[in-house]
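Let me give you the structure first, and then I'll get to my questions.
Of the protein chains in this complex, all but one are displayed in their positions.
Up next is chain A:
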Amino acid sequence: MNRVVFARKRDYLFFLPSLVPLLLLFVYPLLKGLVMTFQETGSSGLTLHNYIEFFTNPRYYDTIFRTLYLVIPATIIELIIAFGITYFIRGKMRGKGIIAGLTIFPLTLGSIIIDMGIISFFKPTGWFNTVLINIGLIDEPFKLVYNYWGTFLALIILGVAFMASNFVGIMDYIDPNLEQAARSLGASRWITFKRVYFPLIRSNVLTVFALNLIMQIGVYSSAVIVGNPASETRTFVVVAFEEAMRNFNYNMANTVAIVMGITQIVILGIVFAIRKRGYIGSASTFK
């Protein structure tokens, strides 16, 4: 991360062979999809109709808010949880491996298995509600699946796992002597965190946060399986999928995808603008 960029001259020739599959697999479909958004089904004339439809029909433009309303709070909570756990176990600590392992483990399961787990654990007759009712904390079970909260939980579990797996490395990279130097110079634990530790990991933490955020904007299976894809969790990909698979309107499906892409780029831009306001260099002084 944040390595010195070396000036490379002719090395890029080696890069060309790997560029071919990239062009075929990624750039070509993207361009083709982009062109399709300016066409209507069955005709090849260019038109803005799809975009006009998207931004005037709440069935479409609502997906922007629904997705962000779901994903932004979720990723902020994920950031806090993942940061808290990894900060707590940073450096040498007994049980570090177990805590880190349990936190990161969901990544190996993938989203569908997580969704299944959430259903059996959080459904009205699941463990979670049964325990709460039995100890008398609540009378009615919480409705935590097949709605906003189901998807929210799924996002949290995977997002925390993803961010924590990255944070562990970022935090291990910080020389513990830096904190000790600050403390020996008279800084309290909090000041040490604020003035030394956090500024050094801030830029990498925000990069991971941005990455996680744009990944979660593309949420699909959790929105469908544990959410309510008809309303609350009608995210970008749900709508795009519906257009393509049910209405066979590939032009509209691509339009949704492009709007999603633009939303991701805008959000990325905002996070990186925030990131640029702090220290971005290396956290090590050795060259």
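Brief remarks on what is shown
To be clear about the criterion, a residue touches a chain if its C-beta (ideal position, glycine included) is under 8 Å from a C-beta of that chain, and two chains touch if they have at least 3 such contacts; residues count from 1.
The working rule: contacts and distances are computed from a predicted model.
Look at the chain that isn't drawn here: its UniProt entry, checked against "Cytochrome c oxidase subunit 1", "ABC transporter ATP-binding protein", "Nitrogenase iron protein" or "Alpha-D-ribose 1-methylphosphonate 5-phosphate C-P lyase", names it "ABC transporter ATP-binding protein". Of the candidate positions A:I77, A:I99, A:L132 or A:A187, contact with the hidden chain is made by A:A187. In the complete assembly, the contact with the undisplayed chain comes from A:V196, out of A:L30, A:I133, A:V196 or A:L268. In the full complex, chain A contacts the hidden chain through residues 175, 177-178, 180-188, 191, 195-196, 199-200, 279, 281-287.
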